[in-house]
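Incomplete set of chains, arranged as in the complex.
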Amino acid sequence: MSIVRHESGPILSLAVENGNTIYLAGIVPKNLKNDIKGQTQEVLAEIDRLLAKCGSSKSKLLQATIWVTDIRNRAPMNEVWTVWTDPKNLPVRACIEAKLADPACLVEIMVVAAKG
Amino acid sequence: MSIVRHESGPILSLAVENGNTIYLAGIVPKNLKNDIKGQTQEVLAEIDRLLAKCGSSKSKLLQATIWVTDIRNRAPMNEVWTVWTDPKNLPVRACIEAKLADPACLVEIMVVAAKG
């Protein structure tokens, strides 16, 4: 089984395929002036882009770990999440509060998906 | 390889099978009046139930991530964990402190298991 790595920078790859399983990095937004909804939309769009690059899509999501810097942002984050996800193909998920690298960043999402 | 999803609600599935690997959602207790031991017992019973539904069991656990809202609850949580786990088939594990969605919820556990 071969490992395929995508968009590697100095400290991490943004996506790694191992056989049928795809691991994405914890994705954070770049546009940090947005509110939690805008930041979540940007993160999910980046996840779409990376999954497509790996020959997968949000319909093949297996697991999502979501960190929010303020757990009160879970509800508005969920509104964006619910619009974005494929309702017939929902991954397992955990959403917890944590301090992130950039204090202006409100959300980070790390997913595992199938290549399918 | 086909993906099998179990007990999907509006935002997540409680279990997702991908080939030989089973991902469970971060499980939280429903009975939030219980102390850390009671809450941990309820979470582990729910994990038993979901693993059985996927044709697996706690003896096939691979990885566990445990969030406690107060790291001082790690010791009593571990007491329940040690009684519950199969001592010959222990998963890898990380236990960290994090604020969870419901302030009355003291523990959340997310596991990965093999279908075996």
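In order of appearance the chains are A and B, and numbering begins at 1 in each one.
Here, contacts are C-beta pairs under 8 Å (C-beta built on N, C-alpha and C of every residue); 3 or more make two chains touch, one makes a residue touch a chain.
This is a predicted model, so every value here is computed, not measured.
All protein chains share one sequence; of the complete assembly in this entry, 2 are displayed, while the total copy number is 3.
Methods note: only the chains that are shown with their structure count from here on.
A separation of 21 Å divides the Cα centre of chain A from that of chain B.
Taken in their complex, chain B has these residues touching chain A: 1, 3, 5, 8-16, 18-19, 21, 23-26, 65, 67, 98-101, 108, 110, 112.
Against chain B, in their complex, chain A makes its touches with residues 20-21, 60, 62-65, 71, 74, 78, 81-82, 85, 87-98, 112, 114, 116.
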